[in-house]
Every structure is written in structure tokens, then in C-alpha cells.
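One structure, pasted below without further comment.
Excluded from the complex is one protein chain; the other protein chains are retained at their positions.
By written order: A and B. Residues from 1 in each chain.
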Amino acid sequence: MKPKRRRLLFVLIGLALLGGAVALALSALRDTMVFFYAPTELAEKPPRAGASLRVGGLVEEGSVVRDGTQVTFRITDLTSSVPVTYTGVLPDLFREGQGIVVEGKLQPDGTFAATRVLAKHDEKYMPPEVAEALKKSGQWRPDVAKT
Amino acid sequence: MIAPLFVFAAATPTYGAYVYPAYLAAIVVLGALLIASVRRRARARREAQALPPRGDSA
Partner (left out) sequence: MHRFANPNRFLRLARAVFPWAVGATVAFLGAGLYYALFASPPDYQQGETVRIMYVHVPSAWMAMFVYAAIAAASASALIWKHPLADIFARAASPIGAAFTFLALVTGSLWGKPMWGAWWVWDARLTSVLILFFLYLGHMALLNAFDDPARGQRAAAILALVGVVNLPIIKFSVDWWNTLHQPASVVRMGGPSIHPDMLTPLLLMAAGFTAYFVMTVILRIEAEILARRVRAHRLMQGS
């Protein structure tokens, strides 16, 4: 075999093996690579007491109660929901119906004490007038948090 | 180009705090790299021209 062919083969086989190894490692790490859990997942497999974790979903409509800097609201994936308490500054995008991720600990009474609230925005970009027009004509599909 | 940006930055808070620094970062980083590359080529050209003429090309 010519050296060029041998080197080509060597590079191709090396890349294939490497790709396979990484794919296996990633699929093994799948659960730990997840940035947040949905409320339903939380209900199905409750985390260890006192473990720090993230929960993602939509802010339930009509659930936000502000009391000074303290906020309580429910975070939902439209199947189940978790009550959240948080003290501090909320991001600009925080509003009812918005996708968010909260970081903190699940308390024994079932509420989630958040230490950080992160807003998630969707992949749609458009001017406000267009969004208004879409909502008026009923073409608007609200984003359901991915689970 | 820069002057209206300053006016803009003063007018809207997100411009001053986030949008404007993002564009400034791009201009600084890409500009610095471009200047460094131009100077590198200028130096290489000077040094190559100082070489005696070669008989044949590689």
C-alpha cells in the first residue's frame, strides 16, 4: 500500500473510532448533561433531599405573587407544576407564560426555594408589530417548554 | 458612525450596557488582529526583500 493511502486510512479509522467513543460517552452522560428537569420528571423521580438542581418550564398564568422583593409563582410543563419562592431581581424576560429555568433546592414541604431565576427565550425573532398581528389572526403558537 | 452610536447609547439603557459593548468588543478584537496581521506581513516582506536574489524558485 502506498504511504499516502495508508495515512488516509489511518486518519479515517482514527476519526471513526474517536467519534464512536465520544458518542458512547455522551449517551452515557445523557442524564448529567441535562441542564434542567421538567416538573413532571421531578414528580416522577424526586431528587435527594437538599440536592441543588434546576427546574425548567413555563411560569403559570396568574400564579405570580409579588411581596416586596419576594416572589412566589408556579412553574409548569402543562402536566404538573411546582411552587417556587424566590427573593431577588428577576430577569427582564420574566413574565407569565414565559419559559424559565430556576436553580435552587426542593424543600421538604414540596416548594422549590430558588437561588437564581434564568429566563429562556424561544428561537423566534420578529418585530413586535408582527407578533401582535400573528396573535390577532390566531396564527400564534405559544411555545411549550421542551421536556 | 461612532457619534450617533454614543447618542444612541445615552438614549436607551440596554444600548449603553450591553449592545454597544458587544459591538465595541468586535471592533477592538477584529481590528487588533487585522493590524497585527498587516504589520506581520510588512515585516516579512521587508526581510524577504533583503535576501539576495535566488537562482531558481522552490
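The working rule: contacts are C-beta pairs under 8 Å (C-beta built on N, C-alpha and C of every residue); 3 or more make two chains touch, one makes a residue touch a chain.
All values derive from a computational prediction rather than experimental measurement.
Participant: Please work out which displayed chains the absent chain touches and list them by label.
Facilitator: Listed by label, the shown chains it touches are A, B.
Participant: Of A:V59, A:V82 or A:V117, which sits in contact with the chain we cannot see?
Facilitator: A:V117
Participant: Pick out the residues on chain B that sit against the missing chain.
Facilitator: Touch with the absent chain occurs at residues 1, 4-5, 8, 12, 14-15, 17-19, 21-23, 25-26, 29-30, 33-34, 37-38, 40-41, 43-45, 47-48, 51, 57-58.
Participant: Touching the absent chain: which residues on chain A qualify?
Facilitator: Contact residues on chain A toward the absent chain are 4, 7-8, 11, 14-15, 18-19, 22, 26, 30, 33-38, 56, 89-94, 101, 116-132, 146-147.
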